[in-house]
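Showing chain A:
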Amino acid sequence: MTGDSLVVTDLHVEFSGFVAVGGVSFDAHAGEVRFLIGPNGAGKTTCIDAITGLTKATGSARLGETELLGRQVHKIVRLGVGRTFQTASVFDELTVLQNLDIAAGRHRPAFSLLRARRGIDPSIERALEETGLTGELATPAGILSHGQKQWLEIAMLLVQDAKVLLLDEPVAGMSQDERTATGELLQRIAAKRIVLVVEHDMDFMRRFATRVTVLHQGKVLSQGTVAEVQADPKVQEVYLGTAGAATTAAMSVVPTVLDGPLASSPGVVAATLHGEED
Partner candidate 1 sequence: MTKLKPWLSLSGIGVFAVLLLAVAPLMLTDHWLNNLGKYCCWAIAAVGIGLAWGRGGMLVMGQGVFFALGAYAMAMHLTLETAGDRIPGFMVLYDPLAPLPVFWEPFRSAGFTLLAIVVLPVVLAGVLGYALFKRRVKGAYFAILSQALAVALATLISSTIRETGGDTGLSDFKYFFGFVLNDPANKQLVFLIAATLLIVCLLAVWQLYRSRFGELLVATRDAEERVRFLGYDPANVKLVAFVVAALMASIAGAMFVPIVGIITPAEIGAAASILMIAGVALGGRASLFGPALGAMAVGWGQSSLGSTWPDGWTYILGLLFIVVILFLPNGLSSLPARFAAMRRSPERQTVPAVAAAELEEVRA
Partner candidate 2 sequence: GCGARAGDEAAGSGTSAAPSCVDTSGNTIKLGFLNSLTGGMAISEKTVSNVLHMAADEINAGGGILGKKIAYIQEDGATDWPTFAEKTEKLLTQDCVAAIFGGWTSSSRKAVKPVVEKHNGLFFYPVQYEGLESSPNIYYTGATTNQQIIPAMDFLASKGVKKLFLAGSDYVFPRTANAIIKLYAAKLGIQIVGEEYVPLDKDDWTSQVAKIVAAKPDFIFNTINGSSNVGFIKAYYDAGLNAKTTPIISVSIAEEEAPAMGHEVTGHYASWNYFQSLKTPTNPKFIESWKAYPGSSGVTSDPMEAAYISLYLYKALVEAAGSFDVDAVNEAAKKNTITFDAPEGKVTLDGKNHHISKPGHIGQINSKNQFDIAWASDGFIKPDPYLEGYDWFPADIRKQLVDAAG
């Protein structure tokens, strides 16, 4: 992977007069799990929409030397920017394999599309293993469970060989151990790629975030490590509330758990964390 970074500077998004994002700047690099948090309506999803070309924006979003704003959605994707959606969207009628195969397709020459698929791409096989979907190879994506669909989406990003992964609430609706598994997957991926996660699950953030940007009403409210952000009284006021502040102390124990194998009763880990929240 190249050392390109995603640098967003002074991003503005306006919807007929309403400023959803008003001058947001942040950057993200490979090797970190970057979090974007903030109250509902703060503009997190809109930022991702802007970066991926779904919404018109001004300012700048660069991947290395390349400006992303103003390009068409599929062209931005071809530059290596991939995303998931707040509500999982996969091709319901196609099998898991077909979903992944299409996702892997952007590197193929156009005419190869006219040939039938023979065998399974090694990249697809790897992605299946990473996400634990190997057993569901031939399952139509439409009947996967909620969490499996979200994993499939991540797997699609993997085979896409995206340099940048923008994940909008990837663990919403997952149970605690599923969250842990997903978080660990993200950490592995992040070694070589830029990973930006939007989440409201603070436990999840505490465990896996390396750097956090907090948005509020379309502006950056705070930025820094998890500890710094959590300690910020403005963040506590508008976002975390007292509950969030109370757990600050507990977070230091988290990183030690991360290296442990997934099977080491994740529920118990989560229990400790969650218990203190109340």
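In the analysis below, a residue touches a chain if its C-beta (ideal position, glycine included) is under 8 Å from a C-beta of that chain, and two chains touch if they have at least 3 such contacts; residues count from 1.
Candidates were picked such that all candidates are chains of the complex that A comes from, given by their letters.
Just so it is clear, the structure is predicted and the values come from calculations on it, not from any experiment.
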- Message: Which numbered candidate touches chain A here in the complex: 1 or 2?
- Response: 1
- Seen from chain A, its contact residues with candidate 1 in the complex are 52, 72-74, 77-78, 82-83, 89-94, 98-99, 101-103, 105-106, 108, 112-117, 139-140, 142-143, 156, 160
